[in-house]
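Of the protein chains in this complex, one is absent; all others appear in place.
Showing subunit A:
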Amino acid sequence: MAKKLPPVDVVLVGFGWTGAIMAQELTEAGLQVLALERGGWRDTPTHFPTTVAPDELRFYWRHEMFQDTARETLTFRNNDSQTALPMRRWGSFLPGSGVGGSGVHWNGQTFRFLPSDFVAASHNTDRYGPLPEGMTVQDYGVTYDELETHFDRFEKLCGIGGKAGNLRGALQAGGNPFEGRRSDDYPNPPMEMTFAQKQFGMAARELGLNPFPAPSANMSRPYTNPLGVQLAPCTYCGFCEKYGCGNYSKAIPQTTILPVLMGKHNFTLKTHNEVLEITRDSSGRRATGVTHVDVHGEVFEQPAEIVILCAYPLQNARLMMLSGIGRTYDPRSGEGLVGKNYCYQVVSSVDVFYEDRYTNQFVGAGALGMVIDEYNGDNFDHAGLGFIGGGYLACWTTNARPIETHRTPEGTPEWGAGWKKAVKENFLKSTGVSTHGASMAYAQNRLDLDPTYTDVYGRPLLRMTYDFTPNDRAMTAYLTERATEIAKRMGGREIKVNAREGAYDSMPYQTTHNTGGTIMGSTPANSVVNRYLQSWDVPNLFVMGAGVFPQNAGYNPTGTVAALTYWAAEAIKSRYLPDPGPMVRA
C-alpha cells in the first residue's frame, strides 16, 4: 500500500530544463511546487569541476552523465517486419539523468525555429501542393510570433551569444537573414571564431551565402542573468556535449535557475524518486497526482492539483502509455495519438583535411561555429526537389577528444599502421562541414510499449520503430551536396563525404534530438496536447519537451523547447489558474 503524502499544488515529473523553468515560473506565481527526479543531485563543484570534467572515458564512453540502461532502456527496430530488441547500451542518442537532465551535457547550440516551421503542413501545402502519401506532418498550433517573447526570455536567461539577423523587421548584416523577426538582439556578442570558421565563412561568401555566428549558450563574456545568477566566460576547453561544464560557462539549469529556485520556501525537490504512474479520479478526466518509488523501493502517493511531465520526451510518452492516458497510436488503423510522429534529426558531414594549416580543434566549444541557413526550412525553392524542409550547414569546432574525434581521409584502413599514420597526420589539421537536417513525420515511425522487455520494476520498455523516410533521404542527399560545395572551397588538401545512407542505425552517435510521441496540435483528433501543452483528455495534466513537436525542424531543439515551456507557464498562470479547465474548447 502506497504511503499517501500531503498534497501540493504542482508536481513536476523530471527536473531538467523544462522542469527548472516551470518550477521557477510557478513558484513566482505563489504555487507550492514539488519536482520528482529519478536521478541524483548534481552541481558544478561536486560532480564536474574542471579537475574532473575533461575525462572522455568516464563521462562519454562509460556513460556517467546518462540514463542507466541497466535499469531501463528502450527497444528498437527499423520497421514492423523486425522484432525490436533492447538498446543494451546507448548509441545514437544519449538521454541524461539526474538534476539538470540532458541540459547538463548539451553543447549549447541555441536556435529558434523558423516561422514556417511552426506551420509546416499548411505552409508547404500552400506552396507545393499536397503532402506525399504517408507523411503525417502537421502545424504546431502555435506560431512563431506568439513564441517570440518566450524565445527572448530564454536567450536572456542563458546569456546566449550571437548576432541578430532580423531586428524588429530590419535585416542586420552578419546575422541570419532568414530568421524570424526578433524583438531584441542576443544578450551577448558571438563567440570568438577560430581558423576553421574563418575558412568556412570565406568559402560560403564566395558562393553568395550569408554565414553567421552560431547562437551559443557558452558564454562569450561574463554574464549576470535576469535572475541575478552569474556565469563565467567560456575558456574553449572542448568538453561541452556529453560533459558537465566545470567553469560555470555553459548555461544549464544549475548555472541559470537553480541558485535562485532551490532556496524558495514553496519549492521542493526530491531526487532518486521515479514516477511510476499518473493517477486519475474515477472519471478519468482529472489527474489526482502521481505515484513514485524511492531508492528503498517504498512507493508513495503524491496528490497534486496540476501534474506536469518534464522528463525526456521518450519518458513522457512512456509514462502516458503506462498510465493509460489517451490511446497509443496504431499505424494500421491510424487511430490513437500517443507515440505518433516520432521524429529525429538527419545529419551528415563533409570532412576537410589541410596539408600545412592547423585547425587545433582542442581549442573549441560546444556552440563555437559559423552557420548558413540558405538550405533550411523553406528558405529555398523546393520545386522539383522531392522533399520539404531542410537544415543548416555549419562548421563547428567543438572538440579534439581523441577517442571520439580523429578524422581520417578517404581510403584509410580501420586499424594498423595505415590507420595510425593517418590519425597522426590529420588529427590537428582537419575540420568539417556538418548538415543538420529536419525530420518529417511518417505514419510508420512511432513509439509504443514493447510486448517482451521490461524495466527494473517489471514494466514494459518503450519500443521505437524508426527508419529514415523518402523525404529524409532526398533532403540529406541535397544538403550533403551543398556542404560538399562549401567544403571544397575551404582551402584543404582533400575532403571526405560522410553521407547519411542506408537504414537508421541505433548505435553510432548522431544527436540527442528525439522528438514527437506527445504531439501538439489544433484538435483532440490530431494531437495529445493543445497549443498550451495541456492534455486534451486530462486538463490538469501538461506535457513539456520536444515530444510535443509534431515533426522536427532543421535546428537544435532546446531553444524551441524552452520557449514552449515559458509559453505554457504563462498560459497556466494567466488563464488556467483563474479558471481551471480546458484552455482550448474541443
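General observations
Following the convention adopted for this analysis, a residue touches a chain if its C-beta (ideal position, glycine included) is under 8 Å from a C-beta of that chain, and two chains touch if they have at least 3 such contacts; residues count from 1.
Here is the rule we go by: contacts and distances are computed from a predicted model.
Choosing from "Electron transfer flavoprotein domain protein", "PTS sugar transporter subunit IIB", "Gluconate 2-dehydrogenase gamma chain" or "ATP synthase subunit a", the protein name stored in UniProt for the chain missing from the display reads "Gluconate 2-dehydrogenase gamma chain".
Residue A:47 is the one among A:47, A:382, A:463 or A:513 that touches the chain missing from this view. Among A:9, A:28, A:146 or A:192, the one in contact with the hidden chain is A:192. Remark: the omitted chain is touched by one listed residue; of A:202, A:227 or A:428 this is A:428. Contact with the chain not shown here comes from a single listed residue; of A:9, A:28, A:55 or A:494, that residue is A:55.
Where subunit A meets the chain that is not shown, the touching residues are 40, 42, 47, 50-58, 61-64, 68-70, 72-73, 76-78, 82-83, 85-89, 91, 97-98, 192, 194-195, 198, 233, 235-239, 246-247, 354, 357-360, 362-363, 400, 402-403, 406, 414-417, 419-421, 423-424, 427-428, 452-454, 503-507.
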